[in-house]
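So the structure is just underneath, and the comments pick up after that.
Complex shown without one protein chain; remaining protein chains in place.
Let's turn to chain A:
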Amino acid sequence: MDEARPLWATPLQFVFACISYAVGLGNVWRFPYLCQMYGGGSFLVPYIIMLTVEGMPLLYLELAVGQCMRQGSIGAWRTINPYLSGVGVASVVVSFFLSMYYNVINAWAFWYLFHSFQDPLPWSVCPLNGNRTGYDEECEKASSTQYFWYRKTLNISPSIQESGAVQWEPALCLILAWLLVYLCILRGTESTGKVVYFTALLPYCVLVIYLVRGLTLHGATNGLAYMFTPKMEQLANPKAWINAATQIFFSLGLGFGSLIAFASYNEPSNNCQKHAVIVSIINSSTSIFASVVTFSIYGFKATFNYESCLNKVILLLTNSFDLEDGFLTVSNLEEVKSYLASAYPSKYSEVFPQIKNCSLESELETAVQGTGLAFIVYTEAIKNMEVSQLWSVLYFFMLLMLGIGSMLGNTAAILTPLTDSKVISSYLPKEAISGLVCLVSCAIGLVFTMEAGNYWFDIFNDYAATLPLLLIVLVEAATVCYLYGLRRFESDLKATTGRALNWYWKAMWGGVSPLLIISLSVFYLSDYITTGTLQYQAWDASQGQLVTKDYPPYALAIIGLLVASSTMCIPLGALGTFIVRHLKRGDTASVA
């Protein structure tokens, strides 16, 4: 190559790039859910074990490969073993799918951010119905935050079959999100290196502010106590261990090729072992930190809902029995109820069905993950805080930073192999290649802004990356250890970085991590097979809640296509190389 490979200006930029890529939305909206489901404080035990046994070794492996080979994923794996260039291609395909649907989340974050500059917040009040005597029906049945998410943001259709039209508002936000990503990756490491300072550090600032605010909220301690009381019996549940392993795996972003791409811009003598350990520890600590914030917010929301439930019961009883206003309070509610039941039995039995049993536990138990947590639960908590506009802006700004940070890694995974390829980079400058990739992804991403777009989003989210990634990382680990040779890789590493390989890494790469990945893959496959038909949650506007529906056959076909298109690259790549080599050998034999 005529030009020297662009490098990170300082090793700190590389660390920040990895952190901003790994610390993403999953830390905020998936880990707290898992923590709640699998025993609160005791979930940390399998989580930390999996981090040391699976997370750190595989992260180090990817960074080492990238730094030694100094090329993107396709070039790196072709150098290691020409038959496995398919692994690199599979990584690029998965990254491409991911970048298509991931930026839609940034578009939603932009939408909410722009709507946060209003008083009152648009998701805190229901819109009025036609003759202005009450509120919109769908909004009454659901809640105002759910209505704003499902109706105003997504304008969701009742099922995946009814696609509807492209909504221009989310489409505009999506275009803006892609323009922002393009601006950040335009100049390669030169621009990315500066942007990652913001995308890595700003979310922490916001989290700290939220931590202080969250801990001082009324009822926050309820949520924290609920989350952190360890339920030790969950340690025996195999699902807890499997989910811990899965969370570590996907949270670090292994197998996409982004880490290889980032590491390829390193100085050869960079100490990537230290950086691997630092990045994985910071990623996990951020998850735990974010779940503290999330649970104090949960506690606040649950306490608020519990108290409004109690107030509704008090109002109902006060109105039915014409008691003096202010006589019934939370403290004397039970005694008065029993008194009324005995004194006016007939009237009480009329009113009784409407009296809800308010329970703080049941409010806390509503575990939510994913977009539901970020855009419904959090907004519900924010609308009840004072100066809610400020908190809303801060929160969605943080979501945006987390999302853009991850997008930088995803696009780097796609662009690095393209810019490394001499064929493409001789025709087009890298600005044009980046622009083309962003344009194509944006155009396809407009599918997710249709009325049924959220259902397609869930398909991509659940199936595009899960199984293919496990296979890719398994092949990567097996290749480095057995096909290429662990000793050979060790000597390569020593020659490039000047440091020897610890026995711990060798043991993990050779044995433990591949075994873990195989067991995860087996679990996933058996899960898919035993559930039979795949189902999804559809929003029913008439009832104001989610209902479960089956996927139509063409959706199932697309799911299969998604999984196949990335996993098939591996054997096809091997086959292709074999054929090309066979032809070349045939040519040289005929010439000689």
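Following the convention adopted for this analysis, a contact is a pair of C-beta atoms (placed from the backbone, for glycine too) under 8 Å apart; a residue touches a chain by one contact, two chains touch by 3 or more; residues count from 1.
We take it that contacts and distances are computed from a predicted model.
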Worksheet item: The chain dropped from view, which UniProt name applies: "Trafficking protein particle complex subunit 6A", "Vacuolar protein-sorting-associated protein 36", "Transmembrane emp24 domain-containing protein eca-like" or "Collectrin isoform X1"?
Response: "Collectrin isoform X1"
Worksheet item: Which of A:Met37, A:Val166 or A:Leu180 touches the chain that is not shown?
Response: A:Leu180
Worksheet item: In terms of residues, what is the contact footprint of the unshown chain on chain A?
Response: 110-111, 114-115, 117-118, 120, 125, 127-128, 132-135, 172-173, 176, 179-180, 182-183, 186-187, 191, 318-319, 322-326, 429, 431
